[in-house]
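All protein chains but one are shown in place.
As written, the chains take the letters A and B, and residue 1 is the first residue of each chain.
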Amino acid sequence: MTAVAFPAIHLVLNGKRVAVQVHPMKRLLDVLREDCGLTGTKEGCGEGECGACTVIVDGRAVNACLIPIGQADGARITTIEGLRGRHRLQAAFAAHGGAQCGICTPGMILAAVALGPRPTLEQVRTGLAGNICRCTGYEGIYRAITAAQDSVPRKRP
Amino acid sequence: MRTAISPLALVQPRSLGDALRLLRDEGPLTPLAGCTDVFVGLNFGTLRDRRFLNLWHLDDLRGIERRKGVIRIGALTTYTDLIGSAIVRRHLPMLVAAAREIGAVQIQNRGTLGGNIANGSPAGDTLPVLAAADALVELRSADWVRTVRFTEFYTGYRASVRRPEELITAIAFPAVEGAQWFRKVGTRAAQSISKVVMAGVRATRPRIAFGSVAPTVVRVPRTEGALAAGASIDQARAILQEEIRPIDDLRSTASYRRRVAANLLAQFWSATD
Partner (left out) sequence: MIQAVGRNVSRKDGADKVDGTAGYVDDLTRPGLLHARTIRSTIPCGDIARVRLDFDRAGFTIVDARDIPGRNLVSLIVDDQPCLAVDQVRHAAEPVLLLAHEDRERLIEADVQIDYVPHTPVFDPEASTHVFKSVAIARGVLEEGLRQADLVIEGEYRTGHQEHLYIEPNGMLAVPEQGGGVTVYGSLQCPYYVHKALCVLLNLPADSVRVVQAETGGGFGGKEEYPSIIAGHACLLALKSGRPVKLVYDRTEDMLATTKRHPSIVRHRTGVTRDGRLVAMDIDVLMDGGAYCTLSPVVLSRGCLHATGPYRCDHVRVNGRVVMTNTPPNGAFRGFGAPQTLFAADVHLERIAEALGMDPVRIREINALRPGDTTATGQVLGADAAALDVLRAAVERSDFHRKREAWRGTDKGIGVSLFFHGAGFTGSGEVKLKSQASLELTPTGVRVLASSTEIGQGQRTVHAQIVADALGLPFDVVEVATPDTAVVPDSGPTVASRTTMVVGGLLKRCAEEMRARMGRLTPKAYLKKHGPLVITKAYEPPPGLVWDDDTYRGSAYGTYGWACDVIEVERDPVTSEVRPTRVTTAQEIGKAIFPLGARGQIEGGTAQGLGWALIEEVVMRDGAMANAQLTNYIVPTTLDTPPMDVVIVEKPYAHGPHGAKGVGEMPFDGVAPAVVNAIRSLGIDIRSVPATPERIMEASRS
């Protein structure tokens, strides 16, 4: 796979313009992890079932394991790294038991971000139904999201 | 990831017309919409296709409009688009109900109505809705347009009348008279494949369709006819259980599916009374 042979695909990745020259059928998940050095997005199943690979593309939560990079030309993409550790949901997940083993956490936080600022518990349940957590039983995640709604964004210490 | 990417090709058409020309002249090409099914096959290493045609940027295949009572939905309309559309919510609530039950948010943001039809799984959640609504499938090639009744679209398990050089470009819904009803019975509350899925329209002659009880989505004309002729719901349940052909598989059993289908029929009947 020589990089030169592939046309450039332009992304706005975490606010920055980047161009990648990779096979257009390469999964967005692999492009992020391997070509962009962003390993925060995880692979849990390759089927679009677990949600560990959730990223936000053009404002919507999607599974990066099911998207060919050739369909992402011009897309605005946010990965967990794009929150820069400063999103109130990140602090809340850490403080309120939203993360235990942490492998589902990047995808879970982005799916929660995609819910908007004040989702009801019902909306949270529905909106996170595509993110499987095996550790928390989800209760800690709800606590974290509820706590984040009441908090103010703060800088990461 | 169990498929080598290097031997694959992704062709990027400049327009819908270009896409159709490529399908006709440079096939075989597998059209790619939201990829929520095709890429599972790629990840598992079970997909044999090697050459793909990207449709995702072709906005001609998007859009929802209603004219003279007929609702036309572009093939690339996602489930999220359907759920958010005022037209669909008002006039095709059973389609919204189906869209809400597919996968979860991430899948709904990428999966498309055209993709659900082209994939042709007997468990496709929108398919009973299309069957019960007597929808029309618009197929285009570089050289023609044609419309096929959805109830005549499938010829067998994952087989349809769509020719390799054709794309599904839109689905048209004539005005639906009567209360609409939809229910999916899955393996769990979200992100599930249906064990039985049903859509129904309570008209003078009811229109009832099921998924996951046969090699394709099916209408149940004998059951519909019996109800139209005034049969009791118990009689209709019995006829239905003979009319469908569910199987045992990894997810459920034939006997469960048969009984639940009959229960869904009864639930539909009393809910739309």
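The definition used in the following text is that contacts are C-beta pairs under 8 Å (C-beta built on N, C-alpha and C of every residue); 3 or more make two chains touch, one makes a residue touch a chain.
Since the structure is predicted, the reported quantities are computational estimates derived from the model, not experimental observations.
Peer 1: Which residue from B:Gly27, B:Gly45 or B:Gly84 sits in contact with the chain not drawn here?
Peer 2: B:Gly45
Peer 1: Which positions on subunit B touch the chain that was left off?
Peer 2: 1-6, 40, 43-45, 104, 185, 187-193, 250-253, 256, 259-260, 263-264, 266-267
Peer 1: Spell out, residue by residue, where the missing chain touches subunit A.
Peer 2: The missing chain touches subunit A at positions 33, 38-47, 49-50, 52, 79-81, 83-85, 90-91, 93-106, 109, 124-126, 128-141, 156.
Note that in this section only the chains that are shown with their structure count from here on.
Peer 1: If you average the CA atoms of subunit A and of subunit B, how many Å lie between those two points?
Peer 2: One centre to the other, that is 29 Å.
Peer 1: Which of the residues in subunit A end up touching subunit B in this complex?
Peer 2: Per the stated touch rule, the residues are 1, 23-27, 30, 46-49, 51, 54, 60-63, 65-68, 70-71, 73, 111, 114, 126-127, 129-132.
Peer 1: Give every residue of subunit B touching subunit A within the complex, in rising order.
Peer 2: Checking each residue of subunit B against subunit A gives 1, 5-6, 8-10, 12, 32, 34-36, 39-40, 42-44, 52, 54, 56-57, 80, 103-107, 109-110, 189-191.
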